[in-house]
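Before we start, here is the structure in question, set down as C-alpha cells.
For this view, one protein chain was removed and the others were kept in their places.
By written order: A and B. Residues from 1 in each chain.
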Amino acid sequence: MSGALLQVEDLNVWFELEGRPELHAVQGIDFDLSQGERLGLVGESGCGKTTAILAVMGLLPPTASVAGRVRLDGDDIFEDGEDSIRPHRWRDIAMVFQGAMNAFNPVRRIVDQIVEPMELHEIAEGKAARRQAGDLLELVGISAQQATRYPHEFSGGMRQRAAIAMALACNPRVLLADEPTTALDVMIQAQVLELLGRLTEELGLALVLVTHDLPVVAQTCDRAAVMYAGKIVESGTTDDLYHSPRHPYTRLLFSATPDLYGEGDVISIPGTPPRLDREVTGCSFAPRCDVAFGPCSSVTPESLSVAPGHQARCHLNDPTMRRAS
Amino acid sequence: MSPIPPTALNQDAAVAIPATVTSPRFRFLRSPALRKPATIGGLALLLIFVLMALLASHLEPYNPTVKSGPIYAPPSGAHLLGTDDSGADMLSLVIAGSRVSLIVGFAAALVAMIIGGAVGLLSGFFGGKTDMVLMRITDYVLVIPDIPLMIIVAALFGRRLLNIIIIIGAIYWTSTARLVRAQVKSVRERTYVKRVRAVGAGNTRLIGRHILPQVAPLLIANTVLTVAVAIFAETYITFLGLGDPSLISWGKLIENSFKGDAVLNHAWWAIVAPGVCVTLVVLACTMVGQAMEDALNPRLRVGHLSVRRFRLRSLNTGLSSE
Partner (left out) sequence: MSARSPLLEVENLTTHYPIPRGIVGAISGRPKQVAHAVDGVSFSLARGEMLALVGESGCGKTTTAQTVMRLVDPVAGTIRFCGDDITHLRHRDLRPLRRRMQLIYQDPYDALDPRFRVRQAVEEPLLVHHLGSRTERTERVERALERAGLAPADLFLDRYPHELSGGQRQRVAIATALVLEPELLVADEPVSMLDVSVRAEILTLLDELRRSGLGILMITHDLSTAARFADRIAVMYLGRIVEQGAAQDVVRDPRHPYTRALITVVPKRDPRDRTTPQILKGEAPNPVKVPSGCRFHPRCPEVASGRARDRGLEERCRGDDPLLREISRDHLAACHLA
C-alpha cells in the first residue's frame, strides 16, 4: 500500500538452537503503518510479537536469521542487513523496550541519559542537547527540576515516561512500544496511554503498541493485528475485531478477557500453542479451535480479505473451503 | 470410578513429554561450557595426576628414597627426568610427591569448603546480626597474612602434615563463604522457599531440602578452584621450609633443589620437573572449576553484550547470507 510510512512484508524470523531444529518464531507477517496511526500488535506469550518488532529494528542476536522486507517511505531498509538498518535506527524508527523503566543507568542523571542518544546519533551535543533533552522530558510530563534526578528517585510511571522520551530523542517518525504499561498500575497506565495518544496527535508519530492486553488496544489503537504462533491471524480496525471477529482465536481471546460490566461467562481456551520448532500441517490454531472443521487440520489457511481493511486467516471465511468439506 | 475423558489439559501432559526427560539436577551437564576443549583437557590432566597419586608405588621406576644413579645426572634413557642431589631418580620422586601434594590439596580444600560453606549458609540464611558477625569474622580472616601465620603455627605446633592441611583450610575459606552467602540470600527469596516456609516448614527442612541442594553445585565448583589454591599453598609452604620434613612433596623437591644448589649445578630438571607438575595440576583445576562455575552460574555469561548482527536470508531458497 503506497503512502504508508512503514510497510512490513512477509517478515520471517528463525532462531538457531543448539542441537535442535530451528525455531520459526515469526512466520510471514505483513502490516502497514501511516503517519499518526496507532496500530496494536496483540498476542499471548510466545506468539512472536516482540521478536517481530525487534526484527524491524534489526536488534536480533546472531543466532537469528531474518527474511522479508521492511520499507520506510518505500525504501527497503533490510536490503543490506545491519548496514542498511543502522542509519535509520533511533533516527527514524525507535523502540521502547519491555522493562525499559528498569533499564536506566543508576549512576547517571535522567537528563544525561536522554542526551546520550542525541550525541551518539549526532543530533545535537553539549548545551543544545541538554536543552533539547529538557524540552523532551517536559513533553512527556517530567519537569526540568525532576530531570536532573537519578533513576532511583523516580517512580515506575515516571521512569516509563523517561524511557519514552529516550526513544523520542532523535525525533523518529515511528515508535515501537513493547508492553509499555504492563508493569504499571491502572491509573499510571492511563496516564502513559494518554501520553502516547497525545504524541501521535501532536507529533504525527506512528505508533505500534505491542501488548497482550486486548482492552488496552481496544481503547488506544485504531487498528490492530492479532498474532498467534508466529502468524497474524486477523487484522483490521479494533471495532471490527471486537464486533465482528472473523477468526475464532480473536473471538475467544475477547471472551477470555473479563470486562467490568460484561455478561456471559469468562472462558478459557484449552490447550497450549504449538511448538514453533516443527512444521505444522493445517491451521496452527485448529487443535484448540471450537469451530474447526474438515480442511482445518490439513490445509494451511491463507490470509483472506473479508471486508475492506479487514483480513483473517481462517477457512471459515473461504466459501470454496466450506463447500468442499 | 469412571474413566476420566481426555481433556486438552491432560492431553498436553501426555504430549509435552519429550523422549528423554532430563532431571533439572543434571541439566547443567549439557551446558556448552563443559564441552570446551580446555575443560576436557583439564579434566583429563586432573585424572592423570590423580591416577598417578593413587598408583604411585606401582608407577615409580626406582625407589625414590635411595640413590639409583649419579648425582644431578641429566635426563637420559635410564632416568627420564634425571636425578636429584642425592642421586635419587627424579621421575620416581615426582610421582611419589604427587601423593602428598594432591592429598593436601584435596583435604585442605575440603576443610575450606566445610568452613566456608557453613559460614556462608548461616550468614545468608539468617541474615541480621548473625550475618554481620560472621562477615566481620570473614573480613578479619581475609586480612591475616598467610605466611607469618604459618610460620607461627609451625613454630608452635610443629611441622606436621595435619597442621598444614588445617592451616591452609582455615585461611582460604573466605571466598567460598562470600559466594555461598550470596547464593543462599538469593535462593532464600525464591517464591517456593517462601511458600514452603508459609506452609510451616522449619529451618532444617528449608536449608536441607531446598537451599543446600540449590547451592551445592556451585559450592563444589568453587571447591575445585580452591584445590588449585591449596596445592599451590602447600608447595610454597614446604618450599619455605615449613613443611613436614619426613614427607616427599613437590614443594619439598623444589626446596631440596634450592638447598642442594641445583641452579649452580645447572640441574634445571630438579626444579622444572616438580614445578611443571604443580603448574599443570593448578591449571587443570582452574579450567575445570571455571567451566563448572560458568555452566552453573548464568550471570557470569556476557555473550549477550556482543554486537548483534542478525543474518539475512533469502525467502525463496531459505539459504542464509551475511
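We adopt the following convention: a contact is a pair of C-beta atoms (placed from the backbone, for glycine too) under 8 Å apart; a residue touches a chain by one contact, two chains touch by 3 or more.
Note that the structure is predicted; figures quoted are calculated from it, not measured.
Asks: Could you tell me which of B:35, B:190 or B:259 touches the chain that is not displayed?
Replies: B:190
Asks: Among A:238, A:284, A:303 or A:317, exactly one should touch the missing chain; which is it?
Replies: Residue touching the chain left out of view: A:238.
Asks: Looking at the full complex, which residue from A:45, A:145 or A:320 touches the chain that isn't shown here?
Replies: That would be A:45, which touches the missing chain.
Asks: In the complete assembly, which of B:36, B:67, B:185 or B:205 touches the absent chain?
Replies: Hidden-chain contact among the options goes to B:205.
Asks: Which of these, A:121, A:149 or A:212, touches the one chain of the complex that we don't see?
Replies: For the chain that is not drawn, the touching residue is A:212.
Asks: So that we can see where the missing chain sits, which residues of chain B does it touch?
Replies: Interface with the chain not displayed, on the chain B side: 4, 9-10, 12-14, 16-17, 21, 23-25, 190-192, 194-196, 198-202, 205, 209-210, 213-214.
Asks: Pick out the residues on chain A that sit against the missing chain.
Replies: Residues 44-45, 155, 157, 185-191, 193-194, 212-216, 218-220, 237-239, 242-243, 252-254, 256-262, 265-269, 272 of chain A touch the chain absent from view.
One rule holds for everything that comes next: only the chains that are shown with their structure count from here on.
Asks: Please tell me the distance, in whole Å, between the geometric centres of chain A and chain B computed from their C-alpha atoms.
Replies: 48
Asks: For the complex, give me every residue of chain A touching chain B.
Replies: Residues in contact with chain B: 10, 12, 14, 18, 55, 58-62, 64-68, 78, 80-82, 270-272, 287-288.
Asks: Which residues of chain B touch chain A once you look at their complex with the stated criterion?
Replies: Against chain A, chain B makes touches at 7-9, 11-12, 16, 32, 304, 306, 308-315, 320, 322.
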